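In this view, the complex is presented without one of its protein chains, the others remaining in place.
Up next, subunit A:
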């Protein structure tokens, strides 16, 4: 039996639940999933500014927290925190381990960088329906979703830590299962079973009550000390999900079912680089407190092409926010929005279609789909997409200047400016992309 633990479900995830798992979970593998769609492109921008950068900014903090508490030779770490620069990330892990006095063998998986491949292939982009070459934005990154094979190859080198760049999230979990159990590359049934386990664990706390809790319909105890899940997987792929005794959260058929279907557009054909998994026959059974059995995954052949995420420079986004409360709060916020929009277009020449207005507290989250009653307070948020930072700063300036030039009672103005990235997708034939494993020197 192999035990896999979820140490992180996104780049900004909490660190203490991973320490708890490392200390008390008796894990074979601790997996940190830390790459969102934009994360690699954002890392690439950092790498362009500093050639030693480009990996997950929290990698060092995670390793400092976890390496001292894992049992050497017992629990191995797998993470995609390498982002846009897995080799630099691997070197950093080696340095952190040395500073901690914990000799650590690090294996790095590269090969997801598909910039050269997409430049020569000129594939059709999903979002625009046109070839990449017709896209006017500056392409900064292109990363293919690798499967489990790179991780499996890395684990054959007996490392303590495996660092990757872009890898399909479930493959971070399927890789060690394939390594340990020797599941064949066309054993679709078991690859699907492992993929289901990976999918359930990849968002960490979302399996144990995070993104689930509702104080009335779905109460979850101890969310401030939410325990991250682990799974015991048997050689046939059947698995038991659980979490550390005494940790916060809940793990039951309801939390598992919600996570099974999270972000799955076609449950009968969940595409990964390793297998086309069929979730439609999956079922759960509660076998004890915070213990759930999962079974019933089906699988068919993997796709011939790999998905590639492309990152483009997207210009700048400026924003300003200000609050109005009490009688006519909404009407005053609307008036403020009109004033700012008029000045951004007429005084500053920002096109009207680049400007966005949200009335937070009056239905903004539902994007106008639901009628909002008169709220006790409304927070106006104005945004504009601009070509440069100076123009973006004008948005916050115009919102702030409402203090003395706008509707009565405007308070709490805040401003912000950020560089944006645009993410698009395409496919490339899988034979154009292959993983490479590099072992970092142990010193």
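Criterion: a residue touches a chain if its C-beta (ideal position, glycine included) is under 8 Å from a C-beta of that chain, and two chains touch if they have at least 3 such contacts; residues count from 1.
Assume contacts and distances are computed from a predicted model.
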Undepicted complex member, UniProt protein name, chosen from "Aspartyl/glutamyl-tRNA(Asn/Gln) amidotransferase subunit C", "Tetratricopeptide repeat protein", "AtuA-like ferredoxin-fold domain-containing protein" or "Cytochrome b": "AtuA-like ferredoxin-fold domain-containing protein"
Which of A:280, A:300 or A:405 contacts the chain that the document leaves out: A:280
Residue, one of A:64, A:254 or A:414, that touches the chain absent here: A:254
Residue in contact with the excluded chain [from A:121, A:364, A:413 or A:427]: A:364
Where the missing chain touches subunit A, by residue: 36-38, 126-127, 211-212, 214, 217-218, 254, 257-268, 280-283, 314, 317, 356, 358, 360, 364-367, 369-370, 381, 383-385, 420-423, 425
